[in-house]
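One chain of protein is taken out of this complex; the other chains stay put.
On to subunit A.
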Amino acid sequence: MSTTISSSTKRMAAAALVAALGVTTLAACGTEDVRDAAGKTGAPAPKTVTLVSHDSFNASKEVLAEFTKETGFKVKVLKAGDAGEAVNKEILTKGSPQGDVFFGVDNTLLSRALDNGIFVPYEAKGVDRVPATYRLDKENRVTPIDSGDICVNYDKKYFADKKLAPPVTFDDLAKPAYKDLLVVENPERSSPGLGFLLGTAAKYGDEGWQDYWTKLKANGVKTVDSWELAYNQEFSGSAGGKQAKGDRPLVVSYASSPPVEVLYGEPQPKVAPTGVSTGTCFRQIEFAGLLNGAKNPEGGKALIDFLISKKFQEDMPLQMFVNPVAKDAALPELFTKHGVVVEQPETMAPEKIAEKRDPWIQQWSSLVLK
């Protein structure tokens, strides 16, 4: 909240606007959308619970309807930009949040969110079904919901044609056999790009990753600004890349990308056109938390319980292309058939990421971009 502009000024301005905009505002008030947007204080607990998330959030209609049936709460979803933007917006509106629950803060942003106190503790029912490796906050201010791996993907056709074995590890990527083949995202502007950088830092150490990137640079690594540009423009294994004559058969993407390629094939292929270099992965964990100042905390708690329920966990993979964290949730056939299991992903503590992120990105920029 702004400290200099009192709420009475706000109300006056608001009243003046209602008068001035007249027709437009009246027309707007006529619809039910505006009615359910206004938080009613003092009345019995609102029937709507609002979930704030990033742009990639998805859930199937049936599963959300199931939640309403079980609890009586209707879920309203607000998408607040990409993951970083969404978290910053929550920090900015701390105490007067846009919704009740926030989903989508990952391990690279977790410290920033927790240090700013946007969440209040809540131990979700059934959280004991989630392995301890995912439960990074001991105070339960956030609950792990899903995990995914950021890995190098390869264009199977390219390597088959060249009779070359695709790379498997970080070390491989710096070998002469794979010169000028890899495209990565700028870690400052893209979350897979950041994940990949953190993966190399976890692998080669705080002082070793710079040497590795010097080698990658000498081996012709190309950097672009976003995943969209890397995957749809530069990567030779995607539909967009083929049309754009993309000439990079290696791209930083997700371990789930090959099954998604199958799902959205036209027609669906029998095997995925792309593969995963399983030794180049960085583990991303996404969390949800009850927002500090939520208007409907009861609904919010019920929603967090629901997010780790078997039903939601099993719905997630095909909606957001991530893995469930609850032990009892089974993966869909698409994933077991076309996906890979990443045995040893690189990881890093959120506190360390928060501390090193900016200096590392700066070092990376002067090392790779200049």
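Please note the rule applied: a contact is a pair of C-beta atoms (placed from the backbone, for glycine too) under 8 Å apart; a residue touches a chain by one contact, two chains touch by 3 or more; residues count from 1.
As a convention for this text, contacts and distances are computed from a predicted model.
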**Complete:** By UniProt, of "NADH-quinone oxidoreductase", "Carbon-monoxide dehydrogenase small subunit", "Iron ABC transporter permease" or "ATP-binding cassette domain-containing protein", the chain left out is "Iron ABC transporter permease"
**Asked** Of A:V120, A:V168 or A:L263, which one is in contact with the hidden chain?
**Response** A:L263
**Asked** Given the contact definition stated above, which residue among A:E70, A:E85, A:E139 or A:E355 touches the chain not shown here?
**Response** A:E85
**Fill in**
The one residue from A:V120, A:V168 or A:A244 touching the chain left out of view is A:A244
**Asked** Which subunit A residues touch the hidden chain?
**Response** 1-2, 4-5, 7, 10-11, 13-14, 16-18, 20-25, 27-28, 31, 33-34, 37-39, 41, 50, 55-58, 60-61, 76-82, 84-85, 88-89, 91-93, 96, 98-99, 112, 186, 188-189, 223-229, 231-233, 238-240, 242-245, 247, 253, 257, 260-261, 263-266, 274, 318-319, 321, 358, 369
